[in-house]
Structures are given as structure tokens and as C-alpha cells.
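A single protein chain has been omitted from the complex, and every remaining protein chain is retained in its original position.
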Amino acid sequence: MFKSQALTEYIAKIDTNKCIRCKRCIQNCGWGVYSWGGDKVNIDTNKCVKCLRCYHYCPVEAIDIVDNPTFYKRNHNWSFQHIKNIKKQAETGGIPLTGMGCDLDYPVLFDNLLLDACQVTNPSIDPLREPMELRTFLGKKPSRLDIKRDKKGKLKLKTKMTPQIELRSPFMFSPMSFGSISLNAQKVLAMAAKECGIVMNTGEGGLHEDLYPYKTNVMVQVASGRFGVNPEYLNAGVAVEIKIGQGAKPGIGGHLPGEKIPLQVAKTRMIPIGTDALSPAPQHDIYSIEDLRQLIYALKEATEYKKPISVKIATVHNVAAIASGIARAGADIIYLDGFRGGTGAAPTVIRDHMGIPIEHAVAAVDDRLREEGIRNEASIVAAGGIRSAGDAAKAIALGADACAIGTTALMTMGCTVCGKCYTGNCSWGITTQRPELTARLDPEVYGQRLMNLIRAWNHELMEILGALGVNSIESLRGSRERLRGVGLDSATLDMLGVKPAGR
Amino acid sequence: MNHDYQKDIAGCGLTGLISKKKNRLDGSHIKKSLSLMNDRGNGLGAGYAAYGIYPELPEHYAFHVMYDYSSSRMEAEELLKANYEIEKIEEMPTAPVKEITVSPLLMRYFVKPKKDKVRADLSEEDFVVKTIMQINSEVEGAYIFSSGKNMGAFKGVGNPAEIADFFKLEEYEGFTWTGHTRFPTNTPGWWGGAHPFTLLDWSIVHNGEISSYGINKRYLEMFGYKLTLLTDTEVVAYLFDLLLRKHGLDIETACSALAAPFWKDIDKMDEGDREVYTAIRMAYGSALLNGPFSLLFGHKNGLVGINDRIKLRPLVAATKDDMVYMASEESAIREICAEPEHVWSPKAGEPVIVEFDK
Partner (left out) sequence: MKIEAKGVYYKELNEKVREAVKGGEKDIVLDNVNGQYFIGDGIKGKGVSITINGVPGNDMAAFMDGPTIRVNSNAQDNICNTMNSGKVIVEGNAGDVLGYGMRGGRLFVRGNVGYRIGIHMKGHGKLSPVIISGGKAGDFFGEYMAGGVLILLGLNAKNGEAIVGDYLGTGMHGGVIYIRGEVDPENVGKEVGILDPDEKDMKQLRGYLEEYCKDLDLDIEDVMSKPFKKLLPVSARPYGNLYAY
């Protein structure tokens, strides 16, 4: 048996002078890096993924995780990952898997866009002391209202409104299924969503009975695997989402490894314990746009037209035309997942080389729906690469109604984006079903952290609106006049509908 | 999609008066009132709108048109002749004013669309709007700056008195007048940039900058409006046209879309009102005028004054007999009505709606 030529990426080190032999690192590491050697901790550094759990839980700061100094010879063309993947593939004949979003150096357009602020000709508004509104409704809006006055002069609404999701601020949590993440992680999302007046999304793994108390803040998903989908489930949440694709792996299905299918997951999904949970690449009742319409209306019928229907797609090249079709097929919400969006497991080659960024997609879809005069027919949710309230504000200015965050939410639970979600060994108890690991994720404690994040982002968004001199989020939505591009070529600016800085 | 435009920014003062009994006043009053607020403008733009000034041809659309070149006139007139019965073509009467050295060619047409142009799916008014959008966006150097019946806008580069004298406003008599003095911060040389902005019978004079211009513009474009002037005031005129004429809302309801009540206050309403105002905010969120403004909105049945929902721009109203006055400053009212019966400052976002006596 040869030693693998795929180089170890990280070296875990323990300073034996500092180490007090408390063994916390051994308990905390889900990867089996550490073991007890009788008088000191032994280290199998090959297993280390640099998730930093041990580092955070070492009481004496004796641990250091460093990048392997024995790097392949530096080469701009052949990166570490290229070489390592080739070695791995040569040894196994397999497709390298990965977790989380694309980590390659593609341009992030959010970093090339700047927001406006008021000076002299219009006043900025103080968001702390004057009203500032973030309330957001997702769903189909009528293009016009029919309002009449009765004899007493009271207004009467004649237009029939369709159901909406009401969000206290324009944020939601991305779909992450029970199975891909732990029940405790889902509870964190559900508790924070309820407390913040926003919604979490079940993903395609069904709704565990423990989450029913949070159903006013839950959106349920129907995907190609049809896990846990029953009439009660469809009617449990505030909306139903049809998942067509995911930004990190457009065009391919899901694959939840058997290690992540213990009894509870198996029960919710109605599949055997320990078997791989397979979501087919397409929805096999949707081979064309008219089929999507059929599924949308089947769901509307099943929910008696009381729930808005969202359709989630990965942003691919022709996203504008696809979105237009989705709106015309009757969807109330179009959820756009940019190519930088996260995943629990995806083939690296797909994640890193397919789709388009969310910035381009939002701009293109918003433009297209406006050109066709149907922007009111569906709300747009932007996801896949929202890292801060600044990104969110820019996405909204480009045309999004709300932003969904997944990776960001997981980071509040401890995630350090190590990218090994597909192994089921997450030491933070997030993307694992191992009970000794999931138990460490206390929903109360981490729910509070996630609430803090949303609260902070709300305040940041209000600060941004205040500087822009508007006191309601709808005045930023689609207002590309308040964006300028820096270092972008004219084709990109034209595509984004944004002027260059200085003009 | 045209996004590469330079938005026009301007500060200003405004004033307006209306006789509820439709008594007609000549243009000297509004000129006097507006001239008092010269310091709110910088002499680079002023204008007026007047209703009831063309009683001899009250059923014809009165097009006031600016031309930069004689070729623009030829092109525009060709288009007008093909589509309209033209009752009268004339140069707009003007008087020499020392300070005004350059002006565009100013023409006036009294017209009606040819019978065959109006169809079931295209009302007469829609047809007129289409013509205006076409000429203003496609005929270079031509700009229709007034298009209502029995009303007209008069505007240009100069201070309030200069523009009033130039257009000989003392020779017109109207029952509603609005006026505007302007402090442009860019593109100051264009006559079309002055207020009021009009479309059909609607006219807007406006103070303040609409910080939500970007989305208001894109919202209107979805309904086929072509925003050629790059000023927020144009947006306001078209929003009123959309909400009142096309969507059939009444003025008060339209105002509650443009200066919408806060959610905090909607939440306190009774169920019926809450339903209506929630729907208004949902459906017309992109029409919300955000940022500082006060504006006067003239139309054939009356005059409306409104300011933004946190009152970042001033508006004062006053009454005397059958007259109602509204202005940026009380002194502008007192300049022409020394002893009003009642003077008040309207609340934020609360419209003052004046209609003619029945």
C-alpha cells in the first residue's frame, strides 16, 4: 500500500509545554485527528480539515493549525488543488467531492459596486431616531388596484390579493435539509426565523415534528427526491418551494451519503436507514416549462391557493428567459441561487465551473421581467454569495426583493467554511447526524447568535437606507441609480444597468 | 436599456392659487407671489401652469412646443399633421426681456386626434400621450412641454419675473395658477428643464429631490412611459397620470400611494383600512416617493398640495373667500393675499385637496 501522494493540506500542532492534557481536543474533533497516547495527545494530521473546533475549545491555546509548509512547488498554472485532485483521481478514479460554495478567484461583482449617499441636495435620514421600514412581502402583486369608496367615504379593496410571505426584514434562510444539516441546526434556523419575523426553509428533507411549533416561519420545499412531502407538510408552512436546482450544482441532483441517514432522517424522508438519499437531477414531472406550470398549480390546488409558490433555480446562462417562463407559469416567487451558493455535497468540477454569479442573474431577471411588464407577477429572492448587509443592499438595488443566506447563517453556529460537509463529521454539530456531535449545537445558544446577526444586518441596512435618504426598503429595491461600478468594463456595466463611478 | 443618463438635481420654491368659484385671475398675481421667493431659485429656471386660459378652444389639446432647430419643427409638424386635426398653429406670444437673450422657437398648436386614430384599446388620451412620448424621445430638438385642454405651461431659463414677462402672463386669465422657481445644480441651460412638468391636464411643480427616483423611473417604464427629462418631477407627473387616469384611483388614494402611511400607523388601523393600505403599499411600493418633497399638482378639476411623509420640505396653505393658496413660504401667500382667513401647515404626507365648487 503506497502512501497517498495527495499532500496533506494542514498540520495540526500541539505545544506540549502548554498542553494540560485535558483531552478536550480529542473529544471535540469529529475527524479523529487526536487520540490519547498515554502521556500526551497523538496527532493524525492527515485527517485535519482546519475546522478549528479544537483550536476554539483548547483552554490553554496550545493548538495551532497551519497550512502544510511542504507545499507543491509554487506554480501559477498548477494550483495546489489542481495537483491534489489529479493525484486523488489517479489513486481512486473518483470525482472529487466538495462542500460549501465555490472558492475560486472569480470576480465578485458586489466588490465592484458602490452605493450612493446623500449630500446637500437631499438629506440623509437618521435611522435610529426616525422611521425606517424594512418590511417586505414576497409573492405576486397586482399590477394595479381597484379601490372604491363606499357611501361613507371608506376605502374598499375590490382587487383580490394573492397570498404573500411577510418578512420583517428582507432576509430569509436558504433551504438546508434535515439530513444535510442536523436537527439542532434546523432548530437554530427556525428559532431565529421566528424571533426575527423572517423564514427558514426546510430544504428537501421534510419537516421534522419538532419544527412544527415554528411553522409560521417555515417555508417547505418540494424537490426531485420528494422526501417527506405529504399534504400536512405542504400546508404546514407559509409557502411551498419547488426546487429545480442549486447554485453550487446546477443541473445535477442531490446525494446525501448514507452516513448522514440515521433513524430520524430515514423516518422523515421515508427511506431505509444508512442508504444514500438520492435526489434525481431533474424533477421527473418537469421536462419542460408547461410541466412546471402543472406542478405549480398542483401545489396551489393542494394548498387551496393559500400559499405562495416559490421556484428555486440555479442561475445559469439563460436565467432571464427561464425566470420569465417561471413567472408566466404562475410562480409567486423566483428564488435565484447564484453559482457561489453553498452545498452540503457537490462534485468539485460542477461547483467550480458552472452557472453565473447572482449579481448578473438578479440584474438580468429584474430587467427581463420589467421589459415584459410582469415584474409584479413574482418576487425575486437573491441567494448564493450574500456575505454582508452591504451585499444584500446591492442585490436589492439590482432588483431583488429579499436575500437568502445559508453559509452566513451556518457561520453563526461555528462553521468556518472548511468545506467538508459531505463527510458527516462536522465537529460543530452542523452538517452531521452523529449524536455526540449534534448534541453540542445548543439551539437556544446558537439561535441567539443567529438572531444577533439578523438584528445587526437589519441595523446596517437601515444605516444604508438612511444614508441614501430613503426610509423604506422598497425605495432601494431595483433603484440601480443608487449604484455605481468601479473597475467594470462597459459590457458588464451595461448588463447590470449601472453607471460607472463618476458619472 | 438606457441607464447612462445624468440625473438633474434642483432646489426650489413653489406657489399656487385657485379660485373655487372659477373666477379667473391674470398672471400678475402668481408672478408677484413667486418673485418673492427668488432666493429659493438661482435665476436659472422658472415656470408657470395656468388652467382656464383658453376658453375659446376649451376642447382642443393645446400643445406648447419648444424647438431647438427648424428641422425639429418640420419633423414634429409632419407627425402632428398626419395624426391630428389642427385647428390653429401659432408662435407663442412673447415679449422682449433684456435678461433673456436666447430662447428656443416656441410654438402653440390647438389639436384633436384624427377620428381613425382612436380605437377601443387606445383612448384619445392614450393616443395623445403616445404622441408626446414619441416626439419628446425621438424628434431631436423638439419638446412638447404642455398638452392639456384649456390649460398651459410657460417655462424657461430665467427668474420668475423674467419668464412671466417673456410669456406675457398678465395677458392670460386662469382660475388655477402654479409657479416654480428653480435652483438647478446641473444642465442649467435647457428651457425644458424648468418646472412645471405636465402631461395632458396634469401639471406638477415640485420642491426637493426624490431620492427614490431610480426605482420610480424603472417602475414607470414598465407601463410604457419614456422618461426623457431626467428629473424627478417628470416622474411625479407620470405617476399621477398612471394612478389617476390609468388605474382609476381617486386623488386621495393616489396620494396615499405616493406618500404612503408608515407600517407602524397601518398596523393601528381598523381591519378594512389595514387591508386597503397594506395592498396599496404592496402593489405600489415602487411608486412611493421617498426623500424630501413638497409639490403642487394641478388638474382640470382642482389643485392638490402634498409633502413627503416626514415633512422634509415646507408647505403652507391659506384660504380667503373662494381662494386657496399654497406655497413654500407663508410670505409668498401674503404677498398677494395680505390678510388670509386661515393659514396652516399641512401635516407630513397629508394632501390638501381643493376642488371647484359644484
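Going by the order they are written in, the chains are A and B; count residues from 1 in each one.
We take it that a residue touches a chain if its C-beta (ideal position, glycine included) is under 8 Å from a C-beta of that chain, and two chains touch if they have at least 3 such contacts.
The model shown is predicted, which means the values in this text are computed figures rather than measured ones.
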Self-check item: Hidden-chain contact residue, picked from the options A:64, A:91, A:130 or A:489
Solution: A:130
Quiz prompt | On chain B, residues whose C-beta touches the chain left out of the figure | solution = 36-37, 39, 310-311, 314, 316, 329-332, 334-335, 343, 345, 347-348
Practice problem: Spell out the interface residues on chain A facing the chain that's missing from view. | Solution: 126, 128-131, 456, 459
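We adopt the following convention: only the chains that are shown with their structure count from here on.
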Exercise. List the centre-to-centre spacing of chain A and chain B in whole Å, with centres computed as mean CA coordinates.
Key: 47
Exercise. In the complex, go through chain B and note every residue touching chain A.
Key: 1, 3-4, 6-7, 9-11, 185, 208-209, 211-215, 217-219, 221-223, 246-250, 253, 260, 262-264, 272-273, 275-276, 279-286, 288, 290-292, 309-310, 312
Quiz prompt | Complex interface listing, chain A residues touching chain B | solution = 118, 121-123, 125, 130-131, 133, 135, 137, 141-147, 149, 154-157, 159, 161, 164, 367, 370-371, 373, 375-376, 468-472, 474-482, 494, 497-499, 503
